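Following: one structure in structure tokens, then a few remarks.
Only one protein chain is missing from this complex, and each of the others stays in its spot.
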């Protein structure tokens, strides 16, 4: 059967531009489906860099104005991998032009922006999805499966962290290319939107809605040279953010994100304790899932480390043979595979814009609580 | 040189009665000092059980009234290992009788009780110490040493947990022998005073004073049969307790304790992230310390697992040879060794009653915050 | 600058056909070089399967006779990923036709076959390489680097294992598609050539030549149904193989491979103990390297786990950001990248056929020793 084409127009050529491009390129080699992505156009303001990127990844054309790219007839899907302050405008324009839209996380810089984006894609009725890629780490997908099967029973505790250490030095400047994550106007917030958002998306998916939160944030290094002005300026983003939460299911939680945890590069973790079992995972060994099953015989009860490389583990029948691990970029390939599956069977690929907005509601509540010092509602 | 005797009168024959008795019995076999403990008397209301305990541990005499024991001339040190609601009265009486006093943690059921106890021992000028035994896990002592040497530099983050799972079943009753920790009147609080207190003592020792906290507690199982009444009664203690904290040194922290973390028996943990390095430890592998040293060469930087069994590790020259681990009870032996060392060189063995009271101030603040929903001061 | 094409003709569409195809497809997206591989032709006896494979991987053409493929002018490189008994004939024909040759391991079914292949490629003067992919796990490459820098000093011990468990069941048949590894005529030997060969290649690379060996093999399940005859037949391959070795540098070694180690899927491991340090690695966490550096300060000496995801780790500047791991297939991509680098700078990409033959000399010695019960020379 002839496959349909899925013609992609990408905005942005940074780190996420690479992970997305690789996903669109590789998915058909490993997953069977009715659609084959084509790298139709890459768009960036810097035409030279866009061109170099296009050559590296075999994009068929280059644009420097995303409005032009959206206007093109030969593009089915707009994929947004540019800085956070551009998400809303591009997504809404793309939806209005009837394009499918995939958008890097966080959806908007805050829930208000996200709400506009949700309204736009839902009004247009276009397929939409947000790149919360960690849902598709096979170990994380398996965790979801085990929870849904009731292996943990009633949940008492949830714990999540995302720890990095790359901004500890006072010499690191802020702003500009590659450093826009340190600029609040562009990013919306610091680690709250960048790192905690990942933890929250996973938590909402695995453990349901959060009712209330109390949190605090900190900026450890108060001033940094700004690359655009060349001057020392106040740092506006949060370097660290943490909060306590109460979920709708009655469980308690701690969440923490920071870029000041020496020795941790991208330590995204969660642990869930239920009546019948517990689950733990972290990104530094993403191919493993830790599982304690209280239904095991007493004498030989213990934490198991599941090596998620078997054919019956989520997505793993598409890859190699048992014992051989996959890595980070595969989560993006899985996401494209599921997006395409949604196109084929008419289901909405999760997380949709609407689902992803829920994370922004929580991050807004955390930031508000950090100002009021009080517990705040995390519900819309 | 002839050794002096240190004649001990113990109150209580429970779990802690055993760890203390073992410490007093074993210390002289491994540590050289001018004092040899003697197990002079054991006191408990239940004379039969006290007698059985005395036979097991070779106590020379049995008392059923602690006032009588305190009145005896042949006892130098009163060691309190009875339930929390008895600490204050016994400690004050012992101090007033001029006895040295060692007391199980937490010192009082709250900071107000502790303050009276501090006043009593300081007025009497007697040697006093609280059994926060985890300071003397060699790995924890080494952590203190590394921090004091500046190996971590400026501290950004502190994280502590104490996770258990022994009260998850609804069938477990409350109150009575062995279960007084589930009775608020006796214990003062639930996991806050029982488990978090350990985490807090370690934190204050390693990372200095805590300024403010915001916390919450939960009682997951609301009613349990009470062994004394035989009836279902409201559970009055906290099953879980967690809080965010800001330390005086500017670092941020999360603390959590629970008896509902399936798969964890006594997982007392801490991790500290500093500018130049990080340290992590947990009680399930108490003979190991995890250390990340940012001053290592870039290519071979990584978390090291230190096997704390070498002769130059704290206390370890007294035990076996490199590679051979010690266990839980050794922390109590170390504590007695240091108490005796204090007697010899005239220094106050840490933590004194005064130092231990600081922990009660923090737990009081956590419990208050759990009611007000606001940040509370954790300073006296 | 315009890139040259590297037109590939692949023989075989099995597991290794996939890893190679992926490597040729992906290398240019991540590595900059003067050559771009093109998937020009795939060849297999079963034309239908070859066609399906070609569609999946975008091969431009399909052949069913490898002689025809070798005869084509539009192919630069013959890549052999078919069963072991075909290696020799194809490789020699390809070399004689002046094609570059890459060949799956083991090179021949024994050293005699390999010697003919070496002679052919060297006589033809064509670029040649054997797919001992584990040399290019970044952690393994780093191990080589650390050893070459002298970080370990004089080597005392080498230990290697390759443990699997997929043939434990008596129900598993032998022979035929996907099961040719259980047929001695096709495979040459069992785990000795399949798994131990990997361990030996790594060992020779990291620790130099092996002088002598004494070994033994075992076939635990003596008869299995043969898929081609439908009858129970004697199993001719070795299920397990192990040997002691003495290296030219004076170090002692143990080697072991088996498909009967329950719980291990592809546990390829090595550990090296030197005067100044030790190194350990295993394939189940291929993105980590364990390192003990005796030059560390005594108090904080310990095994470090290096998370091989930093930009200064071998190959890792081509991938993502620190903390984000790569997986199994990347080793093949690195191998193609280095093969191309060899084409550019005129160096022979290691391991060449000649280098890979050294492994066959050792496996021959092990199999001979298993028969004689004596120590045998492992030198050519």
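As written, the chains take the letters A, B and C, and residue 1 is the first residue of each chain.
The definition used in the following text is that contacts are C-beta pairs under 8 Å (C-beta built on N, C-alpha and C of every residue); 3 or more make two chains touch, one makes a residue touch a chain.
Because the structure is a prediction, the values reported are computed rather than measured.
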| item | value |
| --- | --- |
| Per the touch definition above, residue among A:67, A:234 or A:304 touching the missing chain | A:304 |
| Candidates B:22, B:64, B:276 or B:300 - the one touching the absent chain | B:22 |
| Absent-chain contact - pick from C:113, C:183, C:256 or C:329 | C:256 |
| Option from C:242, C:316, C:336 or C:357 whose C-beta touches the chain left out | C:242 |
| Positions on subunit C contacted by the hidden chain, ascending | 152, 156-157, 159, 163, 165, 168, 214-216, 218, 220, 240, 242-244, 246, 250, 252, 254, 256, 258, 260-264, 273-278, 292, 294, 303, 373-375 |
| Subunit A residues touching the omitted chain (full complex) | 142, 146, 291, 293, 296, 298-307, 310, 312-313 |
| Hidden partner chain, residues of subunit B it touches | 15, 19, 21-22, 25-26, 28-29, 56-57, 164, 166, 264-267, 283-288, 307, 309-310, 319-330 |
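We take it that only the chains that are shown with their structure count from here on.
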| item | value |
| --- | --- |
| Chain separated most widely from subunit B, comparing mean CA positions | C |
| Interface residue identity across copies subunit A, subunit B - same or different by half | same |
| Fitted rotation between subunit A and its twin subunit C in degrees, CA, nearest 5 | 180 |
| Most centrally placed chain - per-chain CA mean versus overall CA mean | A |
| Whole-Å gap between the CA centroids of subunit A and subunit C | 36 |
| Interchain centroid distance [CA atoms averaged], subunit A/subunit B, Å | 42 |
| Residues of subunit A whose C-beta touches two or more other chains | 264 |
